[in-house]
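Of the protein chains in this complex, all but one are displayed in their positions.
Order as written gives the chain letters A and B; numbering starts at 1 within each chain.
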Amino acid sequence: MKLSEIASIIGVDFQENDVDIIGLNTLKDAKANEISFVSNAKYVKEIKSTNAAAVIISQDVKDAVPQGCFALVVENPYWSMAILSKYFAPVIEDETLPLPKIGKDTKVSPKAEIANGAVIGDNCTILAHVYIGAEAVIGDNTIIYPSVTVYRDCKIGNDCIIHANSVIGSDGFGFATNKMGEHKKIYQNGNVVIEDDVEIGSNTSIDCAAFGTTLIKKGTRIDNLVQIGHNCEIGEYSVMVSQSGLAGSTKLGRNVVMGGQAAAAGHLEVAPFSTFAARSGITHSIKEPGKTYAGFPLMGHRQWLKLQAKLAKLIK
Amino acid sequence: MKLSEIASIIGVDFQENDVDIIGLNTLKDAKANEISFVSNAKYVKEIKSTNAAAVIISQDVKDAVPQGCFALVVENPYWSMAILSKYFAPVIEDETLPLPKIGKDTKVSPKAEIANGAVIGDNCTILAHVYIGAEAVIGDNTIIYPSVTVYRDCKIGNDCIIHANSVIGSDGFGFATNKMGEHKKIYQNGNVVIEDDVEIGSNTSIDCAAFGTTLIKKGTRIDNLVQIGHNCEIGEYSVMVSQSGLAGSTKLGRNVVMGGQAAAAGHLEVAPFSTFAARSGITHSIKEPGKTYAGFPLMGHRQWLKLQAKLAKLIK
Partner (left out) sequence: MKLSEIASIIGVDFQENDVDIIGLNTLKDAKANEISFVSNAKYVKEIKSTNAAAVIISQDVKDAVPQGCFALVVENPYWSMAILSKYFAPVIEDETLPLPKIGKDTKVSPKAEIANGAVIGDNCTILAHVYIGAEAVIGDNTIIYPSVTVYRDCKIGNDCIIHANSVIGSDGFGFATNKMGEHKKIYQNGNVVIEDDVEIGSNTSIDCAAFGTTLIKKGTRIDNLVQIGHNCEIGEYSVMVSQSGLAGSTKLGRNVVMGGQAAAAGHLEVAPFSTFAARSGITHSIKEPGKTYAGFPLMGHRQWLKLQAKLAKLIK
């Protein structure tokens, strides 16, 4: 797509030398043939080192754009980016991709659907009504139970088990909102990567990212009905008990345990070996490893017990 | 079905002129060839204006039934209605309905199932393992990801996206209970209507109604693992974050935001532009628009912060 076309779609006057643009990406990851955007003041400092061909930006910070990078000045950069995201979204299925590759001794139910471009390793079991999307990759010895859906571009490692009706790679909950309160979808071009020896329960949802990857590291155990937002990262051997959830971009260290119905806000970092009691609400990052927490807002588990004792006294 | 048969099924003596009955409905909506019921004292005032041919009712309020309407007097009207609901339930699939109509440029996976009587618009994408029930209607440009189930009679608008493994129109959680503590299912004859430009995440459940419609208005965004009960109404451009839920018959105004794991009790009305923090528990209706709330029981967000500060002091 020509940069001039992009400018026209978002209503920007463009008189420069035209270039071909092949993608939309973050300031940090954009290449010279991609465009990027600044939707939040905290990213302004990243503008000057971007390699993007052009940046969608608001009037007040446009001077931060480095030479050789074109400033596409709009009123609501996030909204304009959302409009463009549709043009750069990969197609859901692509019949021009090669037929799926199925490894040795792998059993695929005739009632499963493996999209073109997918690659499945050796000795896997893919049961009925499973869907493996375009260019998804499944390792060796992995079992995928019925009605699991794996969206395009997602990767699942070796020795994994995904229980029935879970969804890997549904779109992150991303949209721009204008002054009228209307929403515009941000198409999600990232993926989910699940490392080796991960087990995921039934009816669990793991969202993909608009840019980049949602990452579940080796040996993690995820129970039923768990929500994992876009761009989260879950450390090795972590445990997420049923009905727990992570909002977008939160990162758990290794061996973190989240009890049943516990949840974390977005954009947090949690130190390794942290344990959260059932229904904890993680409201801030955790720096010190190995402690136990409870409550919402979050507090140390002992403090929470003390608080409950005080409250019990209140009603005596 | 003859009214005399109906009377016989629920054990009522009937010696009047017989009539044909084609449905079971609420007092307000019942037509002259339908029957209705009074299971709750608060509906007694609606009896006198009903057009129903007959009303299932308890002895104590039977005198409110207007002339020309037959009173079917029983001990537990709700239980008797539940028994009858089975007789008036539509069949799940009906091979006598016309073959499904599929619009221009719409792709339907050969592994999807489209029931007879369904109508799908132009330029849609219906992926593998989707189920579209009898007489369901899908608009134009709508994408339905794998293993989504749309129950019969539901309607989905234009430009919608339904992510994998979500369910539109499963039965509302309705049953009558007798003195012995036994339950009797109330068959759900209503539907779900989703307007244009709505996106729904993965593993979300939206229930249909026993009578009438569960309505999701234009531009709303619903995340993963969300529960929406029967007869709810969600206003335009509302946002329901992951693992939030609405009990039956609650109505949200436009641009309401429910944070993660937030929930509302049933039969409430929430003013437009209300925002509920994560894990709010909405316990009463909200009349004033544009405010922010938190906590369970629900309070203003500032009050909640103040309460947390007081509690933090308690344990110091």
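What we mean here is this: a contact is a pair of C-beta atoms (placed from the backbone, for glycine too) under 8 Å apart; a residue touches a chain by one contact, two chains touch by 3 or more.
Just so we're clear, the structure is a prediction, and the values are computed from it rather than from any experiment.
Here one chain is not drawn; of A:Ser4, A:Asn33, A:Asn51 or A:Ser109, the residue touching it is A:Ser109. Annotation: of A:Ala32, A:Leu99 or A:Leu311, A:Leu311 touches the absent chain (contact as defined above).
The omitted chain makes contact with just one of the residues A:Val19, A:Val44, A:Ile92 or A:Ala278: A:Ala278. Here the missing chain is touched by one residue of B:Lys62, B:Lys111, B:Lys218 or B:Lys291, and it is B:Lys111. In the full complex, chain A makes contact with the omitted chain through residues 109, 111, 125, 127-129, 143, 145-147, 161, 163-165, 199, 201-203, 219, 221, 223-225, 237, 239, 241-243, 254-255, 260-261, 273, 278-279, 308, 311-312, 314-315. Contact between chain B and the absent chain runs through residues 92-93, 111, 113, 129, 131, 147, 149, 151, 165-167, 170-171, 173, 175, 177, 181-183, 185, 203-205, 207, 225, 227, 229, 243, 245, 247, 261, 263, 265, 281, 296-297, 299, 303, 306-307, 310-311.
By our rule, only the chains that are shown with their structure count from here on.
Centre-to-centre separation of chain A and chain B, using mean CA positions: 31 Å.
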